[in-house]
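Read the structure below first, then the notes.
Then we have chain A:
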Amino acid sequence: MLHLSIFLFFGAICAAGAVNLLVQRHPINSALSLIAVMVSLAVEYLLLGAEFVAAVQVIIYAGAIMVLFVFVIMLLNAGVEERIEGSRVAMILGIPGMLVGSALVAWVLLERSGTSSVAVGSLPGYPKEIAGLLFHDFLLPFEVTSVLVLIAIMGAVVLASHPDSETQQKKES
Partner candidate 1 sequence: MNSPTLDGAILTLVTFIPLAGALLLIVAPRRDREIRWFALGVSLLGFFASLHLPVHFARAQAGFQYELNVPWIPTPNIHYHMGIDGISMWLVVLTTFLTPLCVLISWKSIHDRVKEFFILLLILETALIGVFVSLDLFLFYFFWEATLIPMALLIGIYGHERRVYAAVKFFLYTMVASVFMLAAILWLYAKTGTFDFVAIQTAIRGGQVAGFAGAGAWLFLGFFVAFAVKVPLFPVHTWLPDAHVEAPTAGSVLLAGVLLKMGTYGMLRFNLGLFPEQSRTNAKWIMVLAIIGIIYGALVAMVQPNLKKLIAYSSISHLGFVVLGIFSFTQAGLDGATFVMLAHGVSTGALFMLAGILYERRHTYDIASFGGIATPMPVYATFFLFITLASVGLPLLNGFVGEFLVLSGAFQARAVYGALGATGVIWSACYLLWMYQRVFFGKVTHDVNLSLPDLNGREQIALWPTAVAALIMGVAPLLWLNAIDPAVQTALAPFVQLASKVVGQ
Partner candidate 2 sequence: MYALISLVKIVIALVLLLTAVAYSVWLERKVVGHIQNRWGPTRVGPFGLLQPLADGAKFLFKEDLTPPYVYKPLYIAAPMISVIFALTSIAVIPIGNSITVGGIRTPLQIADVNIGLLIVLGITSMGVYGIALAGWSSNSKYSLLGSLRASAQMVSYEIALGLSLIGVLIMSGSFSLREIVDAQGGTFWGFIPRWNIFQGQFVAFFIYLMAAFAETNRIPFDLPEAETELVAGYHTEYSAMKFAMFFMAEYANMITVACLASLLFLGGWHGPLFGPAWLQELLPIAWFALRIFGFLFLYIWIRGTLPRFRYDQLMSFGWKFLFPLAIANLVITALIVALKA
């Protein structure tokens, strides 16, 4: 019972955060509601026993990725979203259509797929066991992500550095 109520509580926060993200017009508010979603998702992970995942979710998603978002919003001083004719149409058609449709499909499918219910911490993901998988069975993907991260770093540097700095360098040399 406790399990269910915790689930429902944080699930509600999650859902509310997700909807708030759509409704808010200022990007910073959207970002904050997304953070709320992520943190409450971490709690849901805890309920499922994935405590390591939960911690990493907070550290990486809420603590690093969203910080970047907030940082960029601040840096660019992004203002309130403008509403242009086209967007209103998308709004009217988009929200109800997508939400109702997807939720319905998801619900029906999942009800029919005959899944069982899970208890709290039914599959404890201890760091050691996860490490075992990560460094053995999933060694190759793990190694390959290093290339991904390298690309990302390089890309961020290339794209975000000021274009004029490059030509200056060329002139200097």
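The candidates were selected such that all candidates are chains of the complex that A comes from, given by their letters.
As a convention for this text, contacts are C-beta pairs under 8 Å (C-beta built on N, C-alpha and C of every residue); 3 or more make two chains touch, one makes a residue touch a chain; residues count from 1.
All values derive from a computational prediction rather than experimental measurement.
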Legend entry - Touching partner of chain A in this complex, picked from 1 or 2: 2
Inset, instruction - Would you tell me which residues of chain A are touching candidate 2 in their complex? - result: 28, 32, 35, 39, 51-52, 55-56, 58-59, 62-64, 67-68, 70-71, 73-75, 126-128
